[in-house]
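Only one protein chain is missing; all other protein chains are in place.
Right, subunit A next:
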Amino acid sequence: MSEIRRRDPRREWIARNRLHPEHASVLAEQGGAASEWLGPNGVIRKNPRAIGFIGPNGIKRIDRSGAQQGGHAAGAARQAAQDSRRQVEIPEPAFLVAVVPELSGGRLSGHDKDLLGLARRLADADPARPGAVLAVVFGEHKEDAFGEAGIDRLLHLPGDGYAGFAPEARLAALTAVERELAPRHWLLPDSPLGGADLGRRLALRLSERPATGVWHIEHDDQAPLGWRCTARGAAESLDIQRPLPRVALALAECAEPVDETRHAAEPVSLVETLPSAFSRIEDLGQVAVDPAGVALAEAEFIVSAGNGVKDWESFHHAAKVLGATEGASRVAVDDGFMARDRQVGATGTWVTARVYLAVGISGAIQHLQGIQTCDKVVAINLDPGCDMIKRADLAVIGDSAEILAALVAMVEQQRGGQRDAA
């Protein structure tokens, strides 16, 4: 009797299924991910994925001599190889191309970088007489790679007067820039948060008829500024070809972002002091909206749960306290813990959050595709080797329930402190 090998197909299936809730316990029962074992028919089976190490060039190596060694010294060399941008200085620019980036969240967005690429095309058209790209930045920012994005001159206007919705103060500053520096081109992103509003105001203040929705420019000697542009009109149903005016509002992907050169981003300042404009519009600040009502695709802050979450009550509570929209991985949805419309990933929603907090998500490739455009990814996970940790900007290895509980306590304490101070 005892010689008959008993197989449990279900447990074997669980051991193969990395996403199964009982995967870890079954694997541990079998003695971990073994590299060699006796198969059901008496044949030795080998798992080549369980052995070996990652070599210095990032390739997996299996050392059959028995002495395993691996190096991580190649990291620094790879860093140096990536850093091959050409430094460009433009001390005496023939003209200026002014760009007003939207700086959503205090950093240059992808749209801003495309716009700066467009500005570089305008500035570098004639190599004998290069122009300089001037960026006008309002308020506080967190960006430290202005030079890499292609900015030669940086005009930073700090101050609370530009915070929130302050089109009149911003317009006054831009007209001062126009009077003093007289740029040849003005470029703004045609995006709802930044340039779409300010650019139209600026153009009319400068008595220009701007081109809006510009997505392509090309040389044209007949045009007054030497360029002609193609712009979208009539609710995206029309392409308008016209000479490029002084003020242009460009769409995303209007040009390739700068990636071969590094520029000076030299600080400049205005000579005249800006008058504090009397404003007829008063900003009373943002209104609290119900995060559950925000569509997942456009939510700014998402807390997403996966297979690693066991205590769902505390997860929902944490999302509520953090004021985040809830998301989920496919496993959590399949297991019935979250609704189908909350699924993030290739088969669910492609999200664009600025901060994505992944709780107990190992990071299947379909899920990572869905969070491609997120700015900051924070991962809480038990497994330090999973793909989500590799993608994350900040990863904390530990029990998700405990960490979330500590986070909730800290946020509540912080809020309480603020309320007391106020």
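Throughout what follows, contacts are C-beta pairs under 8 Å (C-beta built on N, C-alpha and C of every residue); 3 or more make two chains touch, one makes a residue touch a chain; residues count from 1.
As a working rule, contacts and distances are computed from a predicted model.
Participant: Assign the chain not included in the display its UniProt protein name, restricting the answer to "Spermidine/putrescine transport system permease protein", "GTP-binding protein", "Membrane protein" or "Electron transfer flavoprotein beta subunit".
Facilitator: "Electron transfer flavoprotein beta subunit"
Participant: Which of A:12, A:218 or A:239 touches the chain that is not shown?
Facilitator: Once the missing chain is taken into account, the touching residue is A:239.
Participant: Of the residues listed, A:122, A:187 or A:357, which one is in contact with the missing chain?
Facilitator: In the complete complex, the chain left out is touched by residue A:357.
Participant: By the contact criterion defined above, which parts of subunit A meet the unshown chain? Give residue numbers in ascending order.
Facilitator: Counting only subunit A, the missing chain is touched by 57-58, 81, 105-106, 142, 164-165, 167-168, 192-193, 196-197, 200-201, 203-205, 209-210, 212-213, 215, 232-242, 253, 256, 259-260, 280-289, 293-295, 298-301, 322-324, 354-355, 357, 363, 365, 368, 375-378, 380, 384, 387-399, 402-407, 409-411, 414.
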